[in-house]
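Every protein chain of the complex appears in place save one, which is left out.
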Amino acid sequence: MTIKDVFENPDKYDFDVDQLGECVIDTPVKTANFIQDGERTLMVHDLEHVTAAIKAGRKVPSFEEAGPRRKIFHDPAWTRAAVVTCGGLCPGLNAVIKGIVQCLWYEYGVRHIFGVRYGLEGFIPSYGHEPLILNPDVVEDIHQEGGTILGSSRGGQDTRQIVNTLARLNINILFCIGGDGTLRAAHDIAEEAKRNKLRISVIGVPKTIDNDLAFIGRSFGFESAVYASGSIITAAHVEAKGAPHGIGLVKLMGRDSGFIAAYSCLANSVVNMCLIPEEPFELEGEHGVLTALERRFSIGKTHAVIVVAEGAGQDLIKGEEQKRDASGNLLKKDIGEFLKEKIERHFADKKENVSVKYFDPSYSIRSVPARGTDAILCYTLAKNAVHAAMAGRSDCVIGQCASVYMNVPIALATIERQKVDVNGMLWQSVVDATRQGEYMGYEPLVGR
Amino acid sequence: MTIKDVFENPDKYDFDVDQLGECVIDTPVKTANFIQDGERTLMVHDLEHVTAAIKAGRKVPSFEEAGPRRKIFHDPAWTRAAVVTCGGLCPGLNAVIKGIVQCLWYEYGVRHIFGVRYGLEGFIPSYGHEPLILNPDVVEDIHQEGGTILGSSRGGQDTRQIVNTLARLNINILFCIGGDGTLRAAHDIAEEAKRNKLRISVIGVPKTIDNDLAFIGRSFGFESAVYASGSIITAAHVEAKGAPHGIGLVKLMGRDSGFIAAYSCLANSVVNMCLIPEEPFELEGEHGVLTALERRFSIGKTHAVIVVAEGAGQDLIKGEEQKRDASGNLLKKDIGEFLKEKIERHFADKKENVSVKYFDPSYSIRSVPARGTDAILCYTLAKNAVHAAMAGRSDCVIGQCASVYMNVPIALATIERQKVDVNGMLWQSVVDATRQGEYMGYEPLVGR
Amino acid sequence: MTIKDVFENPDKYDFDVDQLGECVIDTPVKTANFIQDGERTLMVHDLEHVTAAIKAGRKVPSFEEAGPRRKIFHDPAWTRAAVVTCGGLCPGLNAVIKGIVQCLWYEYGVRHIFGVRYGLEGFIPSYGHEPLILNPDVVEDIHQEGGTILGSSRGGQDTRQIVNTLARLNINILFCIGGDGTLRAAHDIAEEAKRNKLRISVIGVPKTIDNDLAFIGRSFGFESAVYASGSIITAAHVEAKGAPHGIGLVKLMGRDSGFIAAYSCLANSVVNMCLIPEEPFELEGEHGVLTALERRFSIGKTHAVIVVAEGAGQDLIKGEEQKRDASGNLLKKDIGEFLKEKIERHFADKKENVSVKYFDPSYSIRSVPARGTDAILCYTLAKNAVHAAMAGRSDCVIGQCASVYMNVPIALATIERQKVDVNGMLWQSVVDATRQGEYMGYEPLVGR
Partner (left out) sequence: MTIKDVFENPDKYDFDVDQLGECVIDTPVKTANFIQDGERTLMVHDLEHVTAAIKAGRKVPSFEEAGPRRKIFHDPAWTRAAVVTCGGLCPGLNAVIKGIVQCLWYEYGVRHIFGVRYGLEGFIPSYGHEPLILNPDVVEDIHQEGGTILGSSRGGQDTRQIVNTLARLNINILFCIGGDGTLRAAHDIAEEAKRNKLRISVIGVPKTIDNDLAFIGRSFGFESAVYASGSIITAAHVEAKGAPHGIGLVKLMGRDSGFIAAYSCLANSVVNMCLIPEEPFELEGEHGVLTALERRFSIGKTHAVIVVAEGAGQDLIKGEEQKRDASGNLLKKDIGEFLKEKIERHFADKKENVSVKYFDPSYSIRSVPARGTDAILCYTLAKNAVHAAMAGRSDCVIGQCASVYMNVPIALATIERQKVDVNGMLWQSVVDATRQGEYMGYEPLVGR
């Protein structure tokens, strides 16, 4: 089950989200923009492809449009909603929380909103985390601060216990703000609730600073993260230029996908090499990173800036001996520190002087608040999550494509982690912008 | 001729850009991502609409995909390209210039690139502005600075003189970075060149901080402008709260369209009223701005923040008596100063104390450099402009939709200024976020 | 009575602050750094001068060192302190409020702290402003926001009413955070309290973004204001370079003194002319500003950046009646708009094209929070204000010199507004950095 397969064999997949039951309640929302049932947005925009499919009567991938509806499923008066934030921090968490609370409170009149503390832990009684009571006053200024007022935690918890807690507290709407793992957990919660005949809307807001969820377009926080990486890359450039054969080495987020690394290199055109998980690389040899540095220095360049995604080059580390900490635990190898050490040793062996300055800024990047258009994305995702919930959708996450917001089944959003296509336009642009193809010996060295 | 009509009667319009002649030269560009002839991207994404149109054999609006092609029209060896920036400053101008120069130089091997100084003035010999010679060294660091290294100017120049200059200098590619007016001028240049049998590719890069060009998606600089407005709106909020019945009044760009004002209000949720050109408003009376302020104060709020687009409420100013400067010239009325004066007088008449702090930050906002994803937009627009030019397209401007870049005929991009739809989702969100409907008496006052 | 006279005839002046009575209570403060009675810090650091004075037995200007003392006057258990912020906003107001509350609460155990709302208005019952109850929780995060949580207002109020309110509420310590006018009011309050046999410590914290108080060293907020002016001056530079003969004109704070303008020009070396109240200038004629611009353009420069303090060139603006603001300060006619008009008209008359971009950023500058070392200054002034108050000092304001903090009589701090010495080092540096002497024809034109 791959993203590619979804596009190639759409008939095998279900593009519709779960619906808890018939919508019979009049919405209190006042707007001229109600979404009609059946309004769907295409996921394929290629004229030829779409035309052929439609003429042949084949299914074209599309999702239901998100937004407010005239009839809703949950009665605002008895609605008890919960919000939980899971996994690592990401810019905009507080903005999403604020948006959810405001939309529930002001547009639907919901008055019982609970903030679940410290991720899924907050559902497990034994942790003893009391929920926050949320209302517009509590969330008034939170969008200006990074992080999440709810706290977060990594890792799963027992689905039954979570659903028991939801049942015990009479929660009928659950907003899960989280990434791949969290959304899978949300899917399990939705299914368990269904098995228990509980009419709980489980709605995901896609939080993935790595931008690696399928079908959801740009995820919130990504834009702010790319923005925040700018000052770090500038610092790496300054440090690199400040020493003879100085090398500024920056590790950015991206366990399985190199989107942040790739975008940051495009946004900051001082980077000379970008290393991502999707594109394996060597150290030594004709196309190796070390040889690339030598090639760059050989044409008179006195510095270099390298950006590496945290998940890049993991195959290189596997072969290395790993250290153990005092308790005997294997210390996880860090590709950044690994590269730093290899580069230093390589040039030391050649009696050449290099100075590697290593930057590992992930916490600083992910803890900023979302601003500007990224803040708008947070707000709009939040509102559409509320609209989906009130209309009784479940097991669904909000996606976005070309300014249109959509209700996407969680199963599709998590079918596979979205990755940088190394044969595609984005990666081509990175290679063009860094000119790393030349340094790495894949193209004749023109220099810059 | 309206945008609406293009969508409703697509058969009346031509969605294809001009082509100077057959492409017979092999491209020097190395990539796996060549665009094939006929690749087009849909401008309508509504499943039902598209299906109906295709089944009925009706045209569906679509544009040619932008990008590199295997065969190009202009021979890089003899190509002489010129770049000109026109109109007011906008974040990202230098990033676009850098992107154009880099793509021409490194990917196509073009070695003759001229920077036309001070907008269209730079083509008119009598101004005496010598062009800059551009190459990768000259543009190396320019993306880090706001503004344009070429300088700019407003206003048109004689098309014949411009084309004469292009002919005299043997320019075969002209990049016009500019907005509505500039693109119309580019269109005239392209037509005049055609009349003179000159094979000049005239390619526009859409520069409109107001985001008011049709069919081009988000224009570059807009994201940075929205971002930059954040600190001003924060300052207005701080000042408003610092005085009894303090009112922070911020005028933002937007002569005919309120996109920046609307987006800035969504991105900074401390704004209580947003006034844009598309939505007329009154001062006095039940739904007036002054009454709205009174309503807000009446529920115990001690401050207010108002954002007004520069083109809003122009009908209110017309009735006012205007002052003349010492030379007897009519002084142009500024809606910001007008509102400030009216608010102060209104409350003074009621013997109530207000303190209006007026912010007019436009120059500070538009002179920042583009950063983050906005910088990537600049770079990608620039590259695609070069690809379009080398492939012999002309009278065309680069647009973008859902990460796909397109070649759009200038005639369509300038058919009408795009405006905020006051019945649409964006404006609805602004009204929800500010709650101005309540203050203005259109909805019951719930307060906040 | 001038600052100069204080230094030249110190025997005529009293350098000691008021003391409400004997200090007989043991302090609860735990520190190894108690100030001993009689510890004083010199205000003159010139070896020769000091040596001569001491040998001759003449008084040398000096102030009592500020800081905690072993014995205090006010009993923390019954102390009721009030804090008021007056006048225009200034970076760091919230940091000072926080510092005062924390020091009172944690170090002295004071539990009754009132925040007087909206400046001196807050003391006058008829305004109806209820005080805020202050404690460490309330002030926890306020230092991160600009402005003042108390609100502020300009203008004096009846001293008797203020003292009546203090007496009625049993306030025995009053912290006045404000500038020249506020400190004079504080002085009156202290005297009126004395006349009424009220033992009220009235302590000033010097708030003057213009840095124009005497004997107090650098005032808080000044550093942040200079910092904040940087982005505006950069914007002015970008705009100026963006147009043929572009002129970026920036008006900065400085009603009577040009410290912010002068410092900002030194901190941002792109400014070509700095105009301050202390140095009169002409428009026309050999040394005029207009002629200076012509001289600059005559050597091939295509842009100019001018910084003007709001109080500069007031003599040039004639024929308009002047207003006073609520504090009774003469409202300055806007020198920035005046200059803009004059420059435009001058070059228009000569049929020469200039483009003046005018920046009036004062609200944006003064509403930022204090950060970095400026935040430390706020905190340390606040603590020393508390120490002075608890030790029974009154009619005193906290000053600072070379990292030593001092208790300065308000009468001396307000004896005269401190001004930029146009024959001194600071102004010399500005003239050197801008090279305006050359443009203005006072020195041969070397150009830059």
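In this document, chain identifiers A, B and C correspond to the written order of the chains, with residue numbering beginning at 1 in each.
Just so we're on the same page, contacts are C-beta pairs under 8 Å (C-beta built on N, C-alpha and C of every residue); 3 or more make two chains touch, one makes a residue touch a chain.
Since the structure is predicted, the reported quantities are computational estimates derived from the model, not experimental observations.
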item	value
Missing chain: touched chains present in the view	A, C
Chain not shown: contacting residue from C:I3, C:V138 or C:I376	C:I376
Contacting the left-out chain in the complete assembly, out of A:P125, A:G242 or A:G424	A:G242
Interface with the undisplayed chain - residues on chain A	89, 117-118, 121, 127, 129, 145-148, 151-153, 231-232, 234-236, 238-239, 241-244, 246, 302, 325-327, 357, 359-361, 363-364, 367-368
Chain C residues that touch the omitted chain in the full complex	30-33, 38-42, 45-48, 50-51, 54-55, 60, 62, 67, 98, 102-103, 106-107, 136, 143, 217, 223-224, 226-227, 230, 263, 266-269, 371-373, 375-376, 379-380, 383, 401-402, 404, 423-425, 428-429, 432-433, 435, 437, 443, 446, 448
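Keep this in mind: only the chains that are shown with their structure count from here on.
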item	value
Maximum centroid distance from chain C, chain identifier (CA atoms)	A
Distance between the centres, which are taken as Cα means, of chain C and chain A, whole angstrom	47
Whole-Å gap separating chain A and chain B, where each centre is the average of the chain's CA atoms	29
Distance from chain C to chain B - Cα centre to Cα centre, in angstrom	41
Multi-chain contact sites of chain A, meaning residues that touch two or more partners	none
